[in-house]
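The other protein chains are all here in position, but one chain of the complex has been omitted.
Right after this comes chain A.
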């Protein structure tokens, strides 16, 4: 299924912390990233893709366009999705992640804004975020093709074609040709894949020093 990237504007991360950021000792464990789509009409979200950087859990809230005059409300569409099975260790810390429409808790039909809530409870990491965020909507459907009538409804062949003198029967010829074709396919498939690798260039392996690039 094709997908089309939606240009988005990622606002700077906001750290949520109790108390004064400057004077408190610890690092924030919750970050919020707002994603807006200034130049695009409300669209149907297909996929979210990003590169993780030491975020342990991800929640996403979405604000959708409503047809009535009620103000759009924030709805949680993904709750505490685990990116790192063990927040203290490296597993999953720098992986590429894709989230799809069907994994969301609610319908993503007319998205206006997204809010990503990142959590990293472990005090071991100096910072955490998500990078290379990309949002995709569904691409245009492939143009439907109408099959010509004779392809979808072949005419049943009731009468056999008149036999021409001297030539073999066509059905027998076609079955023999089929068998020969099957044999050639078999031979081609059993072709060995071992290569006799040549490491030299035209018999010459006279080298400079090793290169560092």
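One rule holds in what follows: a contact is a pair of C-beta atoms (placed from the backbone, for glycine too) under 8 Å apart; a residue touches a chain by one contact, two chains touch by 3 or more; residues count from 1.
Heads up, the rule we're going with is that contacts and distances are computed from a predicted model.
Per UniProt, the protein behind the absent chain is "TBC1 domain family member 19"; the candidates were "Rab-like protein 3", "TBC1 domain family member 19", "Fanconi anemia group C protein homolog" or "Vacuolar protein sorting-associated protein 29".
Contact with the chain that does not appear here is found for just one residue of A:39, A:68, A:179 or A:208, A:208. For chain A, the residues touching the absent chain in the complete assembly are 53-54, 85-86, 88-91, 123-128, 192, 194-201, 204-213.
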